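Okay, handing you the structure first.
Coming up: subunit A.
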Amino acid sequence: MSLLTLDNVTIRFGGLTAVDTVNLEVKQGEILALIGPNGAGKSTVFNLITSIYQPTEGKISLDGKALTGIPTHKIADMGITRTFQTIRLFPELSVLDNVKIGAHCRGKAGLFHAFTRLPSMKREEAEMEENAIKALEFLDLAAKREDMAKNLSYGEQRRLEIARALVSKPKILLLDEPAAGMNPQEKVVLMEMIRRIRDTGITIFLVEHDMKLVMGISERIAVLDYGKLIAKGTPLEVRSNKAVIEAYLGSGEFKSRIRR
Partner candidate 1 sequence: MLKLENISVSYGSIKALHNISLEVKSGEIVALIGANGAGKSTTLRTISGLEKPANKDSKITFKDVQIQGALPHKIVEMGLSHVPEGRRVFPDMSVYENLLMGAHIRKGKPDQGDFDRVYHHFPRLKERIKQLAGTLSGGEQQMLAMGRALMARPDLLLLDEPSMGLAPMLVEEIFHIIEDINVAGTTILLVEQNAHLALEISNRAYVLETGEIVLEGLARDLAENEDIRKAYLGE
Partner candidate 2 sequence: GCGASKPAETAPSGGESKEPIKIGFLGAKTGDVAIYGLNTLKGLNMAIEELNKEGVLGRKVQLVEEDNAGQKDQAINITNKLISQDKVVAIVGDPTTGITRVAGQIANSKNTVIMSAGSTGTNVVEIGPYVFRDTLLDTIAAPATMKYVIQDKGWKNVALITSKNNDYSVSLSKIFSDAIKSNGGNIVIEEFIQDKDTDFSGQITKIKAANPDVIVFSGYYTEGALIMKKAREVGIKAVMVGGDGLQGDDLMKIGGAAVEGSISYAGFSPEQPTPNTEKFINAFKAKYNNELPDLFAAQGYDALMIIAKAIKDSGSADPVKFKDTLAQTKNYDGVSGSITFQESREPIKSPVYLLEVKDGKFALLKKVPVEVK
């Protein structure tokens, strides 16, 4: 059952075709990883899905509904949220506010409510706060809820981004290099978290360069090179794909050339 479908999606920047006729389906409830060399077009795929870029050609749809031309902010309403490769938090706001803002599209209160503070609005606020704290607890950030986001360390900021994306209860969560800047220990924890998120019914679409993580949790992997899909399959299949090894994986066994 396909949740998100990319149908012949292409985008060109000037002369450069960053994503080239990509066909891809993300299935309900799975963890799908998108890997590929730097500059292959992975982040661009995410930007296309979230309408930050519009495809030059092709179509993207969620649950059969076309996403093309829909403004970015409505994409979140429809159930797709994401994290960014370069962290984009609300740096001068508290951790809790960051997450509350993440739940924006699940709220209803408008100006009228803001100015009257009717009970219904307070109820929504309380509920939102509760959900936000739950999300923070889930990502082990509850203790930092009053800190300013910019004062968190890199790894914490990455987790906060996930919490913010999660709190809107998306159908599908796009993670762009969530493990970047984390040490192996932290990556293990992150892996566990991603699994648990999926277990709550959220589909995961993941871009990541850490093969331990990718191979460890993904059910399927798609490989992008120069904007083209060069392979699709289970981790096992992909790992042994010649083209993938050549373009991306390398030997996997680093040996110092000069010492030991």
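Following the convention adopted for this analysis, contacts are C-beta pairs under 8 Å (C-beta built on N, C-alpha and C of every residue); 3 or more make two chains touch, one makes a residue touch a chain; residues count from 1.
Quick note on selection: all candidates are chains of the complex that A comes from, given by their letters.
Since we're looking at a predicted model, the values are computed, not measured.
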| item | value |
| --- | --- |
| Selected neighbour of subunit A [touch, this complex] from 1 or 2 | 1 |
| List of subunit A residues in touch with candidate 1 within their complex | 13, 35-40, 43, 85-86, 151-156, 177, 180-188, 209, 211-212, 247-252, 254-260 |
